[in-house]
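Here the complex is missing one protein chain, while the rest keep their positions.
Going by the order they are written in, the chains are A and B; count residues from 1 in each one.
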Amino acid sequence: MKKIYFILLIVFLNTNLNAAVKIDITRGNLEPLPAAVSDFYIDNPEKFSEGIKKLNLESNLPKVIKNNLKRSGLFYILDKKSHIQKPKLSHLKPRFEDWSLIKAQIMISGKIKIDEKGRLRVEFRLWDVVSAKEIEGLALFATPKSWRRIGHIISDKIYQRMTGEEGYFDTRIIYVAESGPKDRRIKKLAIMDQDGANNKFLTLGNELVLTPRFNPNSQLVTYMSYFKNLPRVYLLNIETGVQEIVGDFPGMTFAPRFSPNGNKVIMSFAKDGNSDIYTMDLKSRVVEQLTSHPSIDTSPSYSPDGRFVVFNSDRSGFQQLYVMRSDGRKVKRISRGKGLYGTPVWSPRGDLIAFTKIFKGKFYIGVMRTDGSGERLLTENFYQEAPSWSPNGRVLIFYRETAARKKGVGASSKLWSIDITGYNEVKLKTPSDASDPSWSSLLSK
Amino acid sequence: MSLKNIKNLILVVFLGFLLTACATSSRKPGKDYYTGSDTVKFLASGVPDRVFFATNRSSLHSGAKGTLNKQAAYIKSSGISVVVEGHADERGTREYNLALGERRANAVKDYLMSQGVASSKITVISYGKERPVNPESSRLAWSQNRRSVTVKSK
Partner (left out) sequence: MPPIIAIDLIQISDKTQLPFAPKAKEIIEKIKEKEKERLVTKQAPPKIIPKEKLDAVPLPDNIKKQVEEKKKKQNPEEVKEKIRQSSEFEKKELFDPNKIAALIDKSKEEQADIQAKKSLDITQSQDNTVSLDKGLTITQEDAIKAQIFKCWNIPLGLPYDEDLTVRIKLQLKPDGSIMSSEILDHARMNKPGQGFYRVLAESALRAVKLCDPLKMPTTGYNKWKDLQLNFDAKEMLKG
């Protein structure tokens, strides 16, 4: 009897491990994840000054988070009116039934207080409503006026927890603000938070400015200016406002970008009708010429490891993309499709190159692998160019112009962003027309 | 020549090109330069200030050379210095257009020098696509914007 018992046990264990019917689930819905962001709970309202009260942080801070998550295209934010549970309970463990009833799969709650040092202390929790558990929680401190940044950092934490990738919300965008008629366009450098808040102008518009780009630590910007009608590459410290010209070139310098470590500026220098690529070391001031070809070589961009440079050149007769070693050797063409290719930008992850493509009178933003294979066009339009990567390499920002009718009527230029999957094309709100966007790295890094 | 005639001419050239099939770039490479007189100003009486280029090109067609011959003669006789501005249309990337404008301005400078103008009398500047003369988005406007303009320096 004991023997039989044993055999039966083995049979049972065996079948228990192997008998399960296996079913492959390869389809699901691609709808954004339904998420609820509760208004936050104010812990010690008596400590809030009149000025801070007016900010209505209990609803405006969650609003920053909601807007970020919504614009990422990955989340569907449930209307506040649908919430059953009231925000006065936002500091407690949620009643999951209340949230699953309105079909939320995740929920964010939080608590705000002013601590004894007068700082804002914001605590948030991310709840998996379906599995009824907390999956993230963090407290952040800041001066009350930095409340929006707290919202962005919380958004980044949620994004990271829900996607497995770093976020990109605690970032800024530098761009060219445009106004006036097309043939006498006024252009100013401007900077804003990634969500369009805190817009500031950095130049007055007295001279034409183009193509600002952040360096890796985001304090410095390199751009092109027509100051005194001498088109040259400049540096601008956005904290101090100090500007300086890069190098002493006897002609136009343009298309600047920083090297990944921020030590060098790479750019084009045009002389006698020929544009080649140069670098200048910002400390030693040593200038190096990387290309020497009687064609237009421009729009250089370093790989994130600094070992390679991608650029566009018309040496084949038409604008195409080339990769070379960062010493200028071993130039290799990578773009192979029909059409013209320009403005290549190496992704921060290193695996892709974003570009502008012109084909049959249309403009495309696309990505390809660094050897030119796997080309994917993300968006087609009348005119768009100059992609810039979000720091996590998921999103591209670029500018798009509309066609103008007689006398320039109907002309506009706006910033747009798109996911590298080609989904979620979004127009960014700017106070004026805008072009040449450049995305900063994460500010809190 | 009326505008319609010009358009027809361009169309014929374009169709001819399609037959020889290359087709990576613009619709009528090498030939779609503006030949009219709208937007043109004068450096001096009988001396037009600008020449026009085909899409993505910086070569000077014979009409352009005729204009530059007049400019060279005027610059030499009057002793003025000039700035040659190079421009591109809005149908290219901004940075490439800066380089293209510079290349066009230098093509003009080289030609003026070949006609005896001293190098020291000519400076060049590129505005890329930043300063169109015709703000419309049309083939005609683009052809008028692909230009170099010779201005007296102050």
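Everything that follows uses one rule, which is that contacts are C-beta pairs under 8 Å (C-beta built on N, C-alpha and C of every residue); 3 or more make two chains touch, one makes a residue touch a chain.
Source: prediction; values computed, not measured.
Participant: Among the chains in view, which touch the chain not shown?
Facilitator: A
Participant: What residues on chain A make contact with the chain left out of this view?
Facilitator: Residues of chain A in contact with the hidden chain: 5, 8-9, 11-13, 15-16, 19-34, 72-74, 91-93, 105, 115, 123, 125, 128, 130-131, 134-142, 153, 157, 159-165, 394, 421-423, 444.
FYI, only the chains that are shown with their structure count from here on.
Participant: Any idea how many Å lie between the Cα centroids of chain A and chain B?
Facilitator: Chain centres of chain A and chain B, defined by C-alpha means, are spaced 39 Å apart.
Participant: What residues on chain A touch chain B, complex-wise?
Facilitator: Its residues touching chain B are 181-185, 208, 210-211, 224, 229, 231, 251-252, 254-255, 268, 270, 272-275, 296, 298-299, 312, 314, 318-319, 338-340, 342-343, 356, 358, 361, 382-383, 385-386, 401, 403-408, 411, 435-436.
Participant: Which bits of chain B are touching chain A when the two form their complex?
Facilitator: 23-25, 27, 56, 58, 90-96, 98-100, 102-103, 105-107, 110, 125-127, 130-137
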